[in-house]
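A protein chain is absent from this complex, but the other protein chains hold their places.
Up next is chain A:
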Amino acid sequence: FRIMAGKVKWVTDIEKSVLINNFEKRGWIQVAENEDWNFYWMSVQTIRNVFSVETGYRLSDDQIVNHFPNHYELTRKDLMVKNIKRYRKELEKEGSPLAEKDENGKYIYLDFVPVTFMLPADYNLFVEEFRKNPSSTWIMKPCGKAQGKGIFLINKLSQIKKWSRDSKTSSFVSQSSKEAYVISLYINNPLLIGGKKFDLRLYVLVSTYRPLRCYMYKLGFCRFCTVKYTPSTSELDNMFVHLTNVAIQKHGDDYNHIHGGKWTVSNLRLYLESTRGKEVTNKLFDEIHWIIVQSLKAVAPVMNNDKHCFECYGYDIIIDDKLKPWLIEVNASPSLTSSTANDRILKYNLINDTLNIAVPNGEIPDCKWNKSPPKEVLGNYEVLYDEEMAQSDGTDRDLRGRPGQPTGVKGGRARDSGKPVLTTWK
């Protein structure tokens, strides 16, 4: 109950026009961090401080922030893998059909993250796996970095000697989480279009983890490498061939500032439907939606479901040449920099639609609200998964909801720009 309906007071650490223009167009008022604020678009460093035990910060009911306190359970490469592995084992233990394995011991429905090990902790386990297939390529990624920094490919054990636990040189590799790496089996057979490798960037908004309610932004995009793909070992260290990050590609000789190497997801869909057919294309997109939801379900139990929080994630997905999607990583702070004119429009609209969902009516928020926005404000978002709605279905939709299975009555397909309606899985 408010006597005066004032304007929303906002703060941000991220000085990007796509954000600020959106705040200003709503008539919100900029304030400083130490003043009374209602909406704070924080960097990940700030969120760490706000929710750290030492500061004892308490958010009031009319304050909203754009990160969950322990988002890193999903957005740190090693923790994401850990949580997914744990989730799978739990499902297996309870005998869930989702955890079904095939004759080779691979999960049928939950094998969407490439084989990954933490280094140096799992070094010996990694070596065992490596030796099973010594001609394989692996990708080394620092756990705490972004934008492709510090990533390199290896195909020989000698290249990662210094991460070995009992190596003589391991003394200067700090065991602290900052220097930790993950090593994953490299997907050396990515789907190529025009001979080039690409990945998908999809935006997913989570308003609450328990019950899980998440939205997928319809306008994702593909990021193409500027250089033709080759798995040849002589090009393993050519980042322009292998890493799709714009931060990397924009330094290439052939980077183009007009299109920025980006394709819309609808172009991808048109191309795949035209060259591969509608069924396999629908199946691919169904699987992509599936793996996003599963990844969120995996971390939901450990997430601090603070009611002051929402989060817009940048999901990175790679499709291999068998049209299987792989979850590469999830970003808590997807870039709001615009590399092209279209990019700027897309990100502006993304923030606009995100704010419309997170801050209803653009008014001073009340974190106790039910976080159920009306359909009309979704903009370019569509409901990806709504746990409450799925439960109120009353039917066991576990089996019917898996990709490749015929969907139930509600799982019809909307053909709006050819995309299937997102089924609700239990």
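Methods note: a residue touches a chain if its C-beta (ideal position, glycine included) is under 8 Å from a C-beta of that chain, and two chains touch if they have at least 3 such contacts; residues count from 1.
In the analysis below, contacts and distances are computed from a predicted model.
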| item | value |
| --- | --- |
| Listed names "Pyrroline-5-carboxylate reductase", "50S ribosomal protein L14", "Piwi-like protein 1" or "TBC19 protein", matching UniProt entry of the absent chain | "TBC19 protein" |
| Selected residue (touches chain absent from view) among A:Tyr107, A:Phe152 or A:Tyr271 | A:Tyr271 |
| Touching the absent chain when the full complex is considered, from A:Lys25, A:Lys89, A:Arg210 or A:Lys228 | A:Lys228 |
| For chain A, residues in touch with the removed chain | 193-196, 224, 226-228, 253-254, 256, 258-259, 261-264, 266-267, 270-271, 273-275, 277-278, 342, 414-418 |
